[in-house]
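Remarks on the structure that follows.
Left out: one protein chain. Kept in place: all the others.
Per-chain residue numbering starts at 1, and chain names A, B and C are given in the order in which the chains are listed.
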Amino acid sequence: MTAQRDGDAGGGAAVELQGVTVGFVSRRVLTGVTLRVPRGGRLGIIGPAAGGKSVLLKVIAGLLRPDAGAVRVLGHDLAAAREREVAAVRRRVGMLFQNYALFDFLSVGDNVAFPLVHGGAPPEGIEARVAARLRGVGLAGSERKLPSELSGGMKKRVGIARATVARPELALYDEPTAGLDPVTTSKIYDLLRADQAETGGTCVVVSSDVAAVAGFADTIAMLHDGRVRWVGPAAALFDADDPLVRSFARGEEREGAAVLARAVAIEPPGAGVWS
Amino acid sequence: MALVPRRSLTSLGARTLDLVDAVTDLVRVAAGTVSGAVFTYWRGTRPKGEIARQMHAIGNRSLLFVMVTLGFVGMVMVYQTCLLTTQVVDGRGQVGAQFARLLVLDVGPSLTAMMLATRVGAGIAAEIGSMKVTEQIDALRMSAVTPVDYLIVPRFFACVLMTVVLSIFGMAASWAAGGLTGYYSFQINPRTFFDLSMVAPAHVVLGMTKAVAYGAAIPIVAGWCGLRARGSSEGVGAATTAAVIGSSFAVIVLDFIISAIGLIFWGAGL
Amino acid sequence: MILQRTLTTLGARSMAVARDAGGVFVLLLEVLRSLVPPSMDGRELMRNLYKMGYRSVPIVVLTALFVGALMVVQLAAFVKQFGATALVGWGTGYAVFREVGPILIGLMFSGRVGANNTAELATMTVTDQIDGLQALAIDPIRYLVVPRVLAMIVCLVALTVIGDLVALIGAMAMSQVVLDIHPLTLWYSLVDNLSTADFLHGVYKSMVFGAAIALSSCYFGLTVKGGAVGVGRAVNAAVVGAAVSICFLDFLMTYLTA
Partner (left out) sequence: MIALRGLHKAFGGRPVLAGVDLEVSRGEVLFVIGTSGVGKSVTIKHLVGLLRVDAGEIWLDGARIDALPERAYAAIRRRVAMVFQSSTLFDSMTIAENVALPLRKHGRLRMAEALADARRRLVEVGLGEFADRWPAELSDGMRKRAAIARALTLDPEVVLFDEPTTGLDPINARRVDRLIRALADERGVTAIVVSHDLASIFSTADRIAFLYQGGVRMCGTPAEVQASADPVVQQFITGRSSGPMETPGF
């Protein structure tokens, strides 16, 4: 029923990646990543640090263009589209950034209203929708506060409110629970679950908290060294055939050590134009 | 055996690519800013009063700083010139008129802009740079908003206007401080000192052209540096430094170019 | 009403300025006290000398070249009008050695090195690296600040000397092109009319400016608050503080040595 919206020929897939490769200067971040998320699906992406998880999320959001491969999001080919067309797709996608990325010069209310204001929503309904959304994440009445007055957990929820206020068809969450204690973590996942039940949209979550994300997602993909090492139902993760995946998920050392025996080369700091 | 030259060649190649990349970025930011300011400004949905807020941030909060520094420079310049002129022949009568000419033609706008390059350039680069590394720029793009239009264009308008205004305030402060120095240290009659006879309209035009050019260059260079920030807070620091150096240097180069053009067009009439 | 508000703002702002000035002064005292048994981390000193001095040469040379040429462009109309070609070298040299050289190179140095230093220290502060040093029982003043102050003074003096010479080269080239004055004419006009004292005056100034830039940049770097945004604010405050103190000290030194 929803599959044919907006000339969607993807056969019901919200995200389809085919052989996506991304390389920065001298280092490959993603190599031939192929993934498919059906509409209404919940994909969890796990993997060791700097394995390309956040980069993959930015490729799906159209913020980064792959060097090779095809990216179809909500029926549009983002790898080949012009910037204007990509921007139009982005309006239908919501994203929670790893460090919330709240606009620190805007109040909480203006932050949440931002996608509506700039998405061409009729101005009269905005205030009510923002209030409703803030109530939804348990922050009713904090419209006038500034992001700097909030704690980490509250900022995360404002970020979630901003990502979901325009009822996106695809919601991307980058580390929604990093650094939070177990109780707050499960409250956040309750929130994501409730949101999805309400909008029927698609979710992609990147997280290093393997146990928590496995409890939320229906499908798990593990990225290792920029490649998809394993994809399967979340329930099968802890008993995966691949010993590396299994021991990573369980936090066992022996085989998992291979995951770590690889230094991550990052550009040297402070290489500016003038220095 | 061939490893060393190949390596240095690769690094040279990478550096050249980086430089080309940086320059392309600068051109893109400059073009985006100018076209955003001229063609599409009224189409955007920027928060109301953004330009006024930027004018306040750039102007009001630099006013004291600019006037204090320009005041001191005025004192020093007049003091030095008086010392010199009294050594050879007593040319104290000429000092004020000469000072006014130099102030309008060059020192006023250029020094004001040098000061703004440090204060405003650093501010813009730090603000935009920290937005970049905390992914706020990406969050803007997620709402289909162009960062150059949303962030740099209002600062561009505000900075052009405020550089002109602050130059005038700075000149006034410098002139007044110079006059006081002349009166108290060298007994120059204020009426002799505050003499505008050597300032021609061409000087005013040239000086104000400089102010406008500086005002346009600072937000573009600083915004460019901010948007190129990478990494974490140290990336913001590097971007800020680059912005201060880049915009100060832009001021010096523009000063040189515009002065040279003035010299070619007006010649000895200046 | 408005008057009252203005006065309140002015009062609050002067309090802030007084607090920062006091903080810089206290830092100066602490640096001096740390020098009493003269011990310093040699590696940190060498690293900073290299980073602050050697790597600043290109930007200083470029700036000085343009500034020297600019001085001639400014003088050109005047010289043409009165035919005072013999005075170009003297005028340029006097201005560059005593004022323009130390001030502009000081401002550039503050922008490149001072700001970078503030950013580095501020980043260390907000990422708890200063706490980390203290937790290792290492005194941050002795380990971080003292070598930086010394390195900045040495570097700024050296760069000012280099800058003075390059500015003269720029002036020579420009006067040859615009005014058709032979470089040697300019050189004789300079050595005949200027004394070593004029040159040294600028060197003394750069010494004082170096200390001011170093103290200001270290102070604002170590007292930063509030994450990445705070780092930007600290850098901003440091360059502004350095610029104001350069102009103020310049005035003092010109006035006192006259």
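We adopt the following convention: a contact is a pair of C-beta atoms (placed from the backbone, for glycine too) under 8 Å apart; a residue touches a chain by one contact, two chains touch by 3 or more.
Because the structure is predicted, anything quoted here is derived from the model rather than measured.
Participant: Please provide the labels of all shown chains that the missing chain touches.
Facilitator: A, C
Participant: Give the residue, chosen from A:M154, A:A171 or A:I220, that touches the chain omitted from the document.
Facilitator: A:M154
Participant: Sort through A:L180, A:A217 or A:A240 and give me the one touching the missing partner chain.
Facilitator: Going through A:L180, A:A217 or A:A240 one by one, A:L180 is the residue touching the chain not shown.
Participant: Among C:T127, C:Q176, C:N193 or C:T223, which residue is in touch with the absent chain?
Facilitator: C:T127
Participant: Tell me, which residues in chain A touch the chain that this view leaves out?
Facilitator: 47-50, 138, 151-154, 157, 178-187, 189-190, 208, 210, 247-253, 256-257, 259-260, 263-266, 268-269
Participant: What is the set of chain C residues that contact the non-displayed chain in the whole complex?
Facilitator: 43, 47, 120, 123-124, 127-129, 131-132, 134-139, 143
Going forward, only the chains that are shown with their structure count from here on.
Participant: With centres defined from CA atoms, tell me which chain sits nearest the overall protein centre.
Facilitator: Ranked by how close its C-alpha centre lies to the overall one, first comes B.
Participant: Between chain A and chain B, what distance separates the C-alpha centroids? Give it in angstrom.
Facilitator: 41
Participant: Where the CA atoms of chain A average out and where those of chain C average out, how many Å apart are those spots?
Facilitator: Once rounded, the distance between the two centres reads 47 Å.
Participant: Among the residues of chain C, which ones contact at least 2 other chains?
Facilitator: 59, 112, 116, 229
Participant: Which residues does chain A have that touch at least 2 chains other than itself?
Facilitator: 104, 274-275
Participant: Going by the contact rule at the top, pick out the chain A residues touching chain B in the complex.
Facilitator: Touching chain B: residues 25-26, 58, 61, 63, 87-88, 90-91, 93-95, 97-99, 101-104, 106, 110, 114-115, 117-119, 162, 267, 269-275 of chain A.
Participant: Taking the touch rule as given, give the residues of chain B at its contact with chain C in the complex, in rising order.
Facilitator: 64-65, 68-69, 72-73, 75-77, 79-80, 83-84, 102, 105-106, 114-115, 117-119, 122-123, 125-127, 129-130, 133-134, 232-234, 236-238, 240-241, 244-245, 248-249, 252-253, 255-256, 259-260, 263, 266-270
Participant: Residues of chain C touching chain B in their complex?
Facilitator: Residues in contact with chain B: 13, 59, 62-63, 66-67, 69-70, 73-74, 76-77, 80-81, 94, 98-99, 103-104, 107-108, 110-112, 115-116, 118-120, 122-123, 126-127, 178, 227-229, 231-233, 235-236, 239-240, 243-244, 247-248, 250-251, 254-255, 258.
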